[in-house]
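All protein chains but one are shown in place.
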């Protein structure tokens, strides 16, 4: 059910050091660690000898030593040392994964095709001056596609996040979904509205605003949300953001098992660049609070589906963005219909 | 395996208010809440849109609003509001359940036939002056039929409840089981005995007593126990209870899953009518203590059966009451033999 031959985020760069880190990505048990030159290593998390996870072992220089019998494996999975005289060095770690470190994240290539650096997403805001960021990672006990549904949906904010980013106008403004060759897009433009509390504070200017939200899904499981406000008529919709404030919310969802995933969330912003530690801490706390509200719903959704295996999600017109994303995922896995999705329904 | 087209207790009346209450009854996920006029609503606990339990949502007036996208459903399951412009209101909640509020309890009708008010049990002691009551509810991790077995059994008290309601005479007095058209009955009369501590205190008179216990099972899962003592020869057995004290123990067991149930227990009494708060608290504490003793045994029984799926309950002559009740339940479900019950065994 997982989309292969793609990069998935295994960790934020700062989460990986020389200590072993265990992840399950697309159902595959993976050990990660950093070599002495800082390069990231990813390999199957099991000793080929007696089937103990290598992640309970010890990193020694560039290599990993199994906790059980002390076998040492190189970053390429070759056995460098084995117990006993004349011991076999023929055992190798089952699988080595290509890694990439980019945008402050460790990416792992899942699939049998050669790793393709060009398939990393383009996230310029994470490498450009004039942008700051807030980042948090989460583990969620749900099918990763439910997180994508949630992000490709511009109507739930009013109910799941009423006190932060939701506002009544969200229910009233028309939402448009469309497809590009390699993306599903959902967008909403709200001209001439009162800004919600968060955005009013970030803009720091009185008066009504134009507000926009543009969600863009790309394979395998990336959702970029371009979101912001600008004074009415100042050009925010047209691309001239000079008078407004813009957030680029980067959502990277890594499937773990069929019912669990990792969620790496970064909000890049072109405002509040000089946020002090206290303000940055508030940004992080707000991000965690918003995601916790989503997690409550997503895990309840998974529990419902577990108890009702024959139930199928229904899609209304507001779900067009999520539906387009689901169809892209279905095509990418070659699965005609996934187990939870009934397909688009006219509303 | 559940008996359908019957009323089951979902909650004591005081347990249901305007906040959503989630129950699983006979395997069905049900949301309950009270409308503004106090009427009870029961419906399938899942939003037909994205499969989130409605019970994590918000009751607004008479309606329930889904936590995820804010869809509003009426007590009849009709969609009154949906997100987005021109949104579909065609989705309906999968199932609405008939409810009844009677005897201080909320009853839900499970089944496809029309709800039949006449099938509510007759519990006059809960509506008559001259009777007080003690009530507690429990969740038990066992097949609900084990609770019925336990209640249709007048021999376990000596061992499970030795310090409260048990006494040696219980082991010695003959127990008689018989069948009526719509009931299984188990009864024991103990003439001219010393009363056990609880009953001696409640009677408040010195001397020996006649003690009676009459258990009556009716479908789907109700056990009424008429129990009391009266001075020897004063007519307690014959129905003249004027000199004695009587408890009507009303046991209502609601199947939840195949291995769990709710147990609503009420002891109506024609004595201690003026019990003050402290005495009433002692009655409740005693009730909880007795049931906890049963729960310990019942959950151990379920654990044994889970570990030994081929094992079958055996029935001795003392189990005749429970056996008659089991046979009534088998007939009602159309199941020839249930998975745990070997059928009656001569003793």
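Going by the order they are written in, the chains are A and B; count residues from 1 in each one.
Everything below uses one rule, namely that contacts are C-beta pairs under 8 Å (C-beta built on N, C-alpha and C of every residue); 3 or more make two chains touch, one makes a residue touch a chain.
Please read all numbers here as calculations on a predicted model, not as lab measurements.
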Hidden partner chain, touching residue among B:22, B:80 or B:303: B:303
Candidate in contact with the missing chain, chosen from B:36, B:139, B:201 or B:317: B:317
Full-complex contact with the absent chain, from A:29, A:183, A:200 or A:232: A:29
Option from A:1, A:91 or A:232 whose C-beta touches the chain left out: A:91
Where the missing chain touches chain A, by residue: 29, 46, 48-53, 56, 65-70, 82-88, 90-91
Touching residues on chain B - with respect to the absent chain: 149, 153, 155-156, 158-160, 171-172, 174-175, 296-297, 300-301, 303-305, 307-308, 311-314, 316-319, 340, 346-347
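The rule we apply is simple: only the chains that are shown with their structure count from here on.
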Chain A and chain B, separation of their C-alpha mean positions in angstrom: 48
